[in-house]
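Note that one protein chain is taken out, while the other chains of the complex remain in position.
Let's look at chain A:
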Amino acid sequence: MASISLKRLNKTYGALTVVHDIDLEIADKEFIILVGPSGCGKSTTLRMIAGLEEISGGELRIGGDLVNDVPSKDRDIAMVFQNYALYPHMTVYKNMAFGLQLRKAGRDFIDSQVQDAAKILDITHLLNRKPKALSGGQRQRVALGRAMVRNPAVFLLDEPLSNLDAKLRGTMRAEITKLHKRLDATFIYVTHDQIEAMTMADRIVVMKDGHIQQVDTPQNLYDRPVNMFVAGFIGAPQMNMLPSLIERRGDGYVAIFDNRELPLPAHFDKARIAPYEGRELVLGIRPENFHELPPADISPENLAPFKAVVELAEPMGSEVHLNMVAGGRGLIARVSPRFKAGIGDEVALVADMTNVQLFDKETERSILY
């Protein structure tokens, strides 16, 4: 059992607080990803769990036991560092065996553990090399192997893929996900890359300025962000944020942006929108919710015509990102590569309003969730 519980955990350096009273429950064998921009406290939180940073306040429990003052080596955890931190003077084999040797494990046991991990990670042929003779991807595997040989209950991974090139990152992402399934351990993974978070995590913890913004499954974070920060951070290209006036039309509401009425879907909780009638709020609409033609599977009352001037078209191969301007605001639409639009053209698109978000302008919080 290696559930992890953080209760009002905080970290201060003198007068500076970098992690503010964090509460988080991580279930046994869960793959949880802490994500956020630089300096949001995600790495510090991970390092507190690892025992590499002292806990300034609050409680940290691993498997139910309070471990605030338990040294790293006795927490039944292993960590993969951003720069791998392999011992440069030791061979791959020794790097992997070192932890077990210090724990006075038997030679045969160590050997079988190292060989097993090496086989899983496909690094058996590298066991006699030193780290400097390895590529970045190989070092990454060795670092994972070093963590694996001890069969820890919890794996902590601190931006493990950030030093790899884009292609290798994609492969390693899939491998780490598979490894998690195979090892049956709790994974806590820190990254600033929302794609890693979306593709790998069971649940994502979005952090900013030392506070947790939202904890949820990747799809829920994407569909129901609680504030503008989460909405902007998850998803690429970013969600478009359009300041709009709310007005009543019949028994529904519309958002007015750029003198154009965009109907708010009927399934929205009207009681939550009512207080904003006649006021401005922020309408969030994702780039993929703009279409060249009205999609057949969406009911027409949730669609609205939308015009904008193209500033730049970025072809991605499978799609084109149109950088456009409407109502003095820059926004991005993801359209089919067949859609031809020249720079400076005014294009007529269709906005799918089914999944738009509404945020309070002052508090930046979602008024829907």
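Rule of thumb we're sticking to: contacts are C-beta pairs under 8 Å (C-beta built on N, C-alpha and C of every residue); 3 or more make two chains touch, one makes a residue touch a chain; residues count from 1.
Note that contacts and distances are computed from a predicted model.
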Protein name (UniProt record) of the chain left out of view, among "Xanthine dehydrogenase family protein subunit M", "Cu+-exporting ATPase", "Multiple sugar transport system permease protein" or "Uptake hydrogenase large subunit" | "Multiple sugar transport system permease protein"
Of the residues A:Leu52, A:Leu245 or A:Leu368, which one touches the chain left out of the display?
-> A:Leu52
Which residue from A:Ile77, A:Ile110, A:Ile234 or A:Val356 sits in contact with the chain not drawn here?
-> A:Ile77
Of the residues in chain A, which ones touch the absent chain?
-> 50-52, 71-73, 77-79, 81, 83, 85-89, 98-99, 102-103, 146
